[in-house]
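Every protein chain of the complex appears in place save one, which is left out.
As written, the chains take the letters A, B and C, and residue 1 is the first residue of each chain.
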């Protein structure tokens, strides 16, 4: 094991997989920086395509390359830019296998980094993974630790289906243990970050630290909180979540996305449907409210789920 | 009252509003047909802009025009093309008022017609309104009758905020009563299409006919079903839905969208959160499964919610 | 480079095949055997065949919504194509793709797109792939005049040009995008005029002349194959029928005189006559070819008609290659 940052973990995954598999190419804006800044070994330069600002075009180029023998990793940089490339991601990448009756595989990874709570305002602060959770043919992962981001990126690069990875800019400098040896985190498998018996707390992406802190605080008050990170949002590991709720009977979901149409909403619907009789109290969604993200910190800071919101939600479950 | 088709109702709304308000312009592909086919009075021709195939460009053009004194109605034709224009719809139309601190209004209407169950396959069969329900700043309506589509389109054209209207191709030739006089259907107000006391059935768009038929069948079996059409999905008229569920304690939601991240999921989450104690049984979602829409009728026809699915769901509520 | 005589005969055969295939599709659509609507290639045959025959077996083709002809021109077997249009399990895409998505990997047709303009970036990607993998494959993209207004056109030509990718962009300019005349919605008369904005060579050819198309595309293919980068070939052509069979367009939007004028230059007749006049084949040999094509099409129709519809459960396969836990419990109703 060694202690590395989330950011380092991302690029270890890139570097190791590019060496392991010659068909991996990187596509994205300004990524010639990777080798020039020593983030990726310059021996790999020939497989790094630093693109013009043309998101739909280069995502589609990635899909075409994936259909014909490469394994592209396409960096959309900031997650708010996904809207420009929706057609290629949804209509082409996710559907091509199906529409060709299985003739074509699209082993592509889209990466998008969520920037928020940093005064980047309405055009740069989205957390748009929910948009992709309803897209059959596409896998959606939201890694929250160095271990998970490295392992999930590696799994994504080895997957024969398109995977969109939502990284989190606010986690870049968070440190964590990562094995020296090769490993993957399987797509579609949740992780129980903390065991507990009274309440199930599902936490997505960057809200994990506050969720674990809230769990600690609640432990001091005698409430045992199980913290589950789904890691993959599509396909969702419903077994793990339902199993936990079946035991605890109480569920809160912490999701940094906007409230309406959030991952929290979908999980709530699934849980209500499947283990209704286990539920002792209504499922709590702890989310960002349905607002456009404002620039001023005086307006923005209040918006995202924080530890006290999470504790308040847990208390509502009793 | 006169009996007209859904299709006629759409264009009565256009024609009447264009006459009422000179600032309304129409933008979209192939819409010079409107006047040439006599669907809209040729005296209005000068305000009809038949565009190149450039969805992001002409949607953005609509936004720019809306910001500077016009009221554009932008036709995206088939709903599957919205992916190409997501950036202008989400990042610009919906956010401009907020990001300018209220300086700019965007009175624009986007129209998209949902084509499905007609062997149009994966690139032409989407029902993508759920994607827009999580977009603050945007209103989302899904009209299901001639009366509603005319009234909601008129309301949308008079609204100072961006509204996206998802019409349904399969309803084009459905007939219904429409007043001779001017009227609007207010955005944000659900309609109880049938009163009932045992079960609440929320039905979206084209699933209404099957929902009403199922309600009739169930009535024969002694179950009184209340059928509610939200009509507007954002902002959602939660009062009407919650009020009904508080009375019935039983809810099924019929939604032609794919199951994951459907309007049904969001409504389920809201209901579970707000009137959990009233619920006697788990909320049932009756949706299209999470598949890409296949071409062959042998594969496609089975997919959409139909009367027997709805009846089965209602039965599960007892 | 000109096509060899042998190749020209094959070109004529494929032109016949496309024409008869499309006529059969039209008829079967009217008979209710082909669900949905279909965009036929009738009138475009010379462009499609001339361009496709300039490619090798391993080269890639990306089509669009009007792409029944593209796999045929690339040498595809007809029965699985026709069965696809019937929505049968034996279809090239198992009945899941249909008319607008007749991909056939056997002959290098990688994908076709019902989304106008979406194929161009895919073609650039196939070119990138050839370059990175170090093969000498070329990627050819068919697109319409209408598609040239999409942002994807611009992004794709720029991308292909900056890396000198082996891509040939073939515009089937039939002067209309659905009902919209190119002269009203495209600021320039010739799409080829846009190539200069990407530092890309371009050529305008008579799209009704299979030899001319072959030569222009061949030249672009040679250029691409030797690493000199992409080209744009604009073929002036015309669709003889409606935008789509099975879709009602309430008023005429083309001059009937214009339609008639173009029909005078039917690519099937033109090429047949040229080969006969040039002594490449005799009239009766040409008739044999036509008959051969007709037979193949008939067989395709029989095959399609006699094939089974897919099992409804097939709707739930091919979504993922590597499925993960939990997602596909729900099934549709019977």
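Convention: a residue touches a chain if its C-beta (ideal position, glycine included) is under 8 Å from a C-beta of that chain, and two chains touch if they have at least 3 such contacts.
Only a predicted model underlies this, so the values are computations on that prediction, with no experimental measurement involved.
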**OP:** Would you mind spotting which of B:31, B:79 or B:99 touches the chain that isn't drawn?
**Re:** B:99
**OP:** Would you mind spotting which of C:58, C:184 or C:258 touches the chain that isn't drawn?
**Re:** C:184
Original post:
Who touches the missing chain here, B:188, B:249 or B:297?
Top reply: B:188
**OP:** Identify the residue among A:26, A:109, A:171 or A:292 that touches the chain left out of the display.
**Re:** A:292
**OP:** State which residues belonging to chain C touch the missing partner chain.
**Re:** 149-155, 157-158, 161-162, 184-188, 193-194, 196-200
Original post:
Taking the full complex into account, what residues of chain A touch the chain not shown?
Top reply: 29-30, 32-33, 36-37, 39, 50-57, 80-81, 84, 118-124, 259, 289-292, 294-300, 302-303, 306, 308-309
Subject >> Absent chain, residues of chain B that touch it >> reply: 23, 25, 46-47, 49, 51-52, 54, 56-70, 72, 87-88, 91-92, 96-105, 136-137, 139, 159-161, 186-189, 232, 234-239
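Throughout what follows, only the chains that are shown with their structure count from here on.
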Subject >> For chain A paired with chain B, centre-to-centre distance based on mean C-alpha positions, whole Å >> reply: 30
Original post:
Taking each chain's centre as the mean of its CA atoms, how far is chain A from chain C in angstrom?
Top reply: 39
Original post:
Considering chain C alone, which of its residues make contact with at least two other chains?
Top reply: 91, 93, 95-97, 101, 113, 115, 151, 319, 327
Original post:
So which stretches of chain A touch two or more other chains?
Top reply: 56, 87, 91, 98-99, 136-137, 234
